[in-house]
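Mind having a look at this structure? Questions to follow.
Missing here is one protein chain; the remaining ones are kept as they sit in the complex.
After this line comes chain A, so read on.
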Amino acid sequence: MSTTAPAPAAALNLSRTTATAARVLRQLRHDPRTIALMILVPCLMLVLLRYVFDGSPHTFDNIGASLLGIFPLITMFLVTSIATLRERTSGTLERLLAMPLGKGDLIAGYALAFGGLAIVQSALATGLAVWLLGLDVTGSPWLLLLVALLDALLGTALGLFVSAFAASEFQAVQFMPAVIFPQLLLCGLFTPRDQMHPVLEAISDVLPMSYAVDGMNEVLRHTDMTATFVRDALIVAGCALLVLGLGAATLRRRTT
């Protein structure tokens, strides 16, 4: 049953949104190990990758740029899906929705908190890759950061949505391979998408991660912001918003 959408809950309330974001960050602050893992693991992976492809720096350029877009997506997916699942199972979600908190406030609060964290994570990873590991980017590193941020938002959105279908943290973690791995295989990281079986190529055309990786590659190869880059960025942003909307629909004030 969808209750009549009340005006105060439909509009975004800025102080409730920031209070929620502050609360999410405060929860994380009591868990420094999670923060350290979120921030350091992508950096370590990049270092590892750089020396795995020690003999072929060109390969590192290609894969490294793609991974800069994929890391934030995966981390944010995991963190958000578990955080929202905990919110659902601990009863705090029911309590919040019985209070004057809009669904939009809650979602925007999460997106704000994890988006902020994603900026830190992506900035460190991008900075490390470009300046210390010699990732050869033709375009501006700021554009890499922009795509990384959009990817993080997409990860947050997917995590939020998927948490509605997970009954336990075990299931939430299993959704990671289910939702992320197919995209990882089809996004063009391993083989260019136009060399795949036509059916798989068609599938990869509708998966958002393909555009995240395309966008990264555009920055890698072109000095200017190309039309393709703009298209890719808009598609990733649009998908993130769409999935956030779907996620909002899974937050019900009234449940059985």
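Everything that follows uses one rule, which is that a residue touches a chain if its C-beta (ideal position, glycine included) is under 8 Å from a C-beta of that chain, and two chains touch if they have at least 3 such contacts; residues count from 1.
Rule of thumb we're sticking to: contacts and distances are computed from a predicted model.
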Inset, instruction - Would you kindly match the missing chain to its UniProt protein name, picking from "YwgA family protein", "Cytochrome ubiquinol oxidase subunit I", "RNA polymerase subunit sigma24" or "ABC transporter ATP-binding protein"? - result: "ABC transporter ATP-binding protein"
Legend entry - Of A:M38, A:L96 or A:L146, the residue in touch with the unshown chain: A:L96
Legend entry - Contact footprint on chain A, counting only the chain that is left out: 1, 3, 6, 8-9, 13, 15-16, 19-20, 22-23, 26-27, 30-31, 90-92, 94-101, 252-256
